[in-house]
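Note that this complex is displayed minus one protein chain, with the remaining chains in position.
As written, the chains take the letters A, B and C, and residue 1 is the first residue of each chain.
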Amino acid sequence: MIRIAIVGFGYWGPNLVRNFSALDDCQVTTIVDLNEARLKAAKKSYPQIVMTTSVDTVIRDPQIDGIVIATPVSSHYPLAKAALLNQKHVLIEKPLTDSKDKALELIELADRQQKCLMVDHTFLYTGAVQKMKAIIAQGDLGEIQYFDSIRINLGVFQSDINVIWDLAAHDVAILEYLVPEPVYSVVATGISHTVNQVANIAYLTLYYPSNKIAHFTVSWTSPVKIRKILIGGAKKMLMYDDLEPTEKVRIYDTGYQINSDETKNTILVDYRIGDVMIPKVGTTEALRGVAEDFLKAIGQGRQPISNAQTGLSVVSILEAADNSLKNRGKEVIIRSAKS
Amino acid sequence: MIRIAIVGFGYWGPNLVRNFSALDDCQVTTIVDLNEARLKAAKKSYPQIVMTTSVDTVIRDPQIDGIVIATPVSSHYPLAKAALLNQKHVLIEKPLTDSKDKALELIELADRQQKCLMVDHTFLYTGAVQKMKAIIAQGDLGEIQYFDSIRINLGVFQSDINVIWDLAAHDVAILEYLVPEPVYSVVATGISHTVNQVANIAYLTLYYPSNKIAHFTVSWTSPVKIRKILIGGAKKMLMYDDLEPTEKVRIYDTGYQINSDETKNTILVDYRIGDVMIPKVGTTEALRGVAEDFLKAIGQGRQPISNAQTGLSVVSILEAADNSLKNRGKEVIIRSAKS
Amino acid sequence: MIRIAIVGFGYWGPNLVRNFSALDDCQVTTIVDLNEARLKAAKKSYPQIVMTTSVDTVIRDPQIDGIVIATPVSSHYPLAKAALLNQKHVLIEKPLTDSKDKALELIELADRQQKCLMVDHTFLYTGAVQKMKAIIAQGDLGEIQYFDSIRINLGVFQSDINVIWDLAAHDVAILEYLVPEPVYSVVATGISHTVNQVANIAYLTLYYPSNKIAHFTVSWTSPVKIRKILIGGAKKMLMYDDLEPTEKVRIYDTGYQINSDETKNTILVDYRIGDVMIPKVGTTEALRGVAEDFLKAIGQGRQPISNAQTGLSVVSILEAADNSLKNRGKEVIIRSAKS
Partner (left out) sequence: MIRIAIVGFGYWGPNLVRNFSALDDCQVTTIVDLNEARLKAAKKSYPQIVMTTSVDTVIRDPQIDGIVIATPVSSHYPLAKAALLNQKHVLIEKPLTDSKDKALELIELADRQQKCLMVDHTFLYTGAVQKMKAIIAQGDLGEIQYFDSIRINLGVFQSDINVIWDLAAHDVAILEYLVPEPVYSVVATGISHTVNQVANIAYLTLYYPSNKIAHFTVSWTSPVKIRKILIGGAKKMLMYDDLEPTEKVRIYDTGYQINSDETKNTILVDYRIGDVMIPKVGTTEALRGVAEDFLKAIGQGRQPISNAQTGLSVVSILEAADNSLKNRGKEVIIRSAKS
């Protein structure tokens, strides 16, 4: 029996409790939140769980095996560090930390303590992303040429993090999972329409050592909700639309071929537009997969899918993008993020 | 009776002939093309029109009042210059020229010769863009905050110009028409997947002196065709989808309001999601409007909607974007483009 | 405090418990189900509620004020009758009963007992249907000319009732609510693809004394899910698409006008295609509205929106349709259904 404490019971907390509670060999023993009214309401639904405002007590409680951190981003690092130092396994809401250096430090600490450090990039556990991973891994698309993501809606303006850290975190994690090639550099642009200068619209371009490109559009100020990713390969192309109820992934047997007699001056391109295939994708709740993977990683001493290295790569890219955005598109080189 | 010669009878030429022929007080007398087979085919449909391969003769022909140039971009400048020097009115397919300096020179020459110099940014004459112009001009959206355009499909790879000059030309012209505020700078990224290094995917960000931003996504390598523009205003937002058969423009009574007690640290944003309005838009063929405007501009000595100044602004932005793209997103400042 | 027992804890029961439990002045005291395993699972979530397999005890329990019946259709009548005889208020899942005569009897009994008898036509409480009711009631559409509904998907084959009683029940209730004119006759066709001869596809046409028509398409065997209603009025037309996440209702300023000089031989029709308006609709859970309306109807002694007379009208039409279907479209006249 693995005993879990959930730290932070805001928007995501109830989903964490519900999913961890449903698993065998797992018990949610404690919920921590600074808001006592929130705890009181939680107690109604979960009379058997201990409610407390004292995170320190929980982190030092020897009865607890794992800590799930669902608090504002700036608190991820100190909470995780304290938990690891107290021999806890740690699952952190995305993004892992608010800087690459902190992420590196946590990874080293987790190694030293021989504890599991995991980040909750929930989308990696959706049926759609799992299906795309399988399609790409078996080479159906051929060499990946581009990755283009849009995630926009009329969304909650965050005060502590900008739209890159909030929304692009999802799509950069999907990219890192599907296309595991180190990014070379980042160019980001964007704007803030509020006085605190927290960007609410941003555009990221990622360059690779190879002939790939990735681009991200994120916004909290769109009247329409769009969540799409286009992935172009040398053989086929793919579109992922997260808002489609069932037809989330479409594979286009579509491409172009450079004629063999091309020169630098004249390019003759042949088109191919073929069938479209919409594979069935699994519909299990993604967060269930996250919870299961955390427990298995603890039990088997192996890395989960959404592991801290992926979390580190994501943070490295977001941090670089943030710097580029502040310098109006100045290219920021990413040094190897692997710890 | 205004006599017109069409120079270049490729993809767009037949549409030009058909639309100019249909107008009163206008006669298409001559078609010029270097491809004799093409001219022969054209002769079947238009036995009354002179077909020739000699552009020089046509440009010097005193019977001809106006020259419509629908040739590759690199030939726009020399052809237009010769035509203006020979007292012709000139209509040029978009983009006006392949450089800002050439555009400026043509504008000055047209002024000196007191001839009409017009560029065919056809989209400005669509019912949808005209409707958006009216909506924005009467202040329905409030102060414009962002403009975000996507124009992608599996398209013809051009050998002489990249996807910016080909596709972004349309949307930058629409932006210039709808939001006539001078752009401050451009950041562009992109990639070429062919050996000639002509970019087939590009992303442009335009910064303004004011708190506006514009962004453009263009690609010749998308398996799906998308042609959308989102325009956010302080009061309302708008989406233009050119692929919708009739419902091309949607006005969202949607927005957010910064609470009065906001500080730099805490922003409280109130949302408003209201009705959506889809206005009826005119369905007259846009190129008909281009042809009519050219004739009226000639007849009345006034500037057409899609005038050379707009064409110059567009070229200035495209040129700057091209430079930025070659330098991986280096911000390129745009000096005032007005001649 | 109104004390409620829920009879039947299958698909819909948990939603009923959750919604009634959330209301002030209301307590769900008892859940009845024949399946003990199901009751045991329910006990985990609702330790404070009594679980029992004995419906008789509950119906005779003087502590209980209202009975909510969410059992198979054939049991609606005997359960409701017993409950009314025992001085309970009764809310029944749609359809009210499986025959017009039984519905009439229940209504008379409820009258005699001075108890509330209500049917749960949940859709009447959605923001979309409420919005349509307001639009039609204030005359925006003009005289209604047609009502055309499609409700198809790959759905659960019922053994006791056919697709008319299962799916058309929803749309006929919406029709009865929006267009409260007595139906004159019904023509229904359909087919069963199973050996039990329970129709899985059906088509209903309703004729009116006036120049109206209503049509319903229902199917359990469609690979795509569609839930649409078109309503044509003399002035405007309306489309309701229940699967649209937010834009559920669209009002088309579209119509046709018969020219005044029309004769029986030559009809000249003028078209009008105008703006489209998508009003914002409320997003409160509809079942919450059902529960509130039941409590208010009990408390204030007034009829709820989804009252038994509406339930009776619906049952009368479904019964007639069933008879017509069995006779391959034979027109079945509906005698006034009002009790």
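To be clear about the criterion, contacts are C-beta pairs under 8 Å (C-beta built on N, C-alpha and C of every residue); 3 or more make two chains touch, one makes a residue touch a chain.
Just so we're clear, the structure is a prediction, and the values are computed from it rather than from any experiment.
Colleague: With respect to the chain omitted from the figure, which of C:I2, C:I191 or C:I305 is a touching residue?
Modeller: Answering carefully, the residue with contact to the hidden chain is C:I191.
Colleague: Kindly state which of the options C:V179, C:I213 or C:I305 is in contact with the chain not pictured.
Modeller: Touches the omitted chain: C:I213.
Colleague: If the hidden chain were put back, which of C:P223, C:P245 or C:G301 would touch it?
Modeller: Candidates C:P223, C:P245 or C:G301; residue touching the omitted chain: C:P223.
Colleague: Of the residues listed, C:S54, C:S74 or C:S159, which one is in contact with the missing chain?
Modeller: Checking each option in C:S54, C:S74 or C:S159, the one touching the absent chain turns out to be C:S159.
Colleague: To test your reading of the contact rule: which positions on subunit C touch the chain that is missing from view?
Modeller: Touching the missing chain: residues 145-146, 148, 152, 154, 156-157, 159, 185, 187, 189-191, 193-198, 201, 203, 205, 207, 211-213, 215, 217, 219, 221-224, 230, 232, 237-239, 252, 254, 256, 258, 262-267, 269, 271, 273, 324, 328-331.
Colleague: I need the residue numbers on subunit A that touch the omitted chain, in ascending order.
Modeller: Counting over the whole complex, subunit A touches the hidden chain at residues 246-247, 253, 273-280.
The criterion applied here is as follows: only the chains that are shown with their structure count from here on.
Colleague: With over half of the numbers shared counting as same, classify the subunit B/subunit C interface as same or different.
Modeller: At the contact between subunit B and subunit C, which are copies of one sequence, the residues are largely the same (over half shared).
Colleague: Give, as an integer number of Å, the spacing between the C-alpha centres of subunit B and subunit A.
Modeller: Taking the average C-alpha coordinate of subunit A and of subunit B, the gap between them is 39 Å.
Colleague: With centres defined as the mean C-alpha position, give me the subunit A-subunit C separation in Å.
Modeller: The separation of the two C-alpha centroids amounts to 43 Å.
Colleague: Let me have the rounded angstrom distance from the C-alpha centre of subunit B over to the C-alpha centre of subunit C, please.
Modeller: 54
Colleague: Among the residues of subunit B, which ones contact at least 2 other chains?
Modeller: 273
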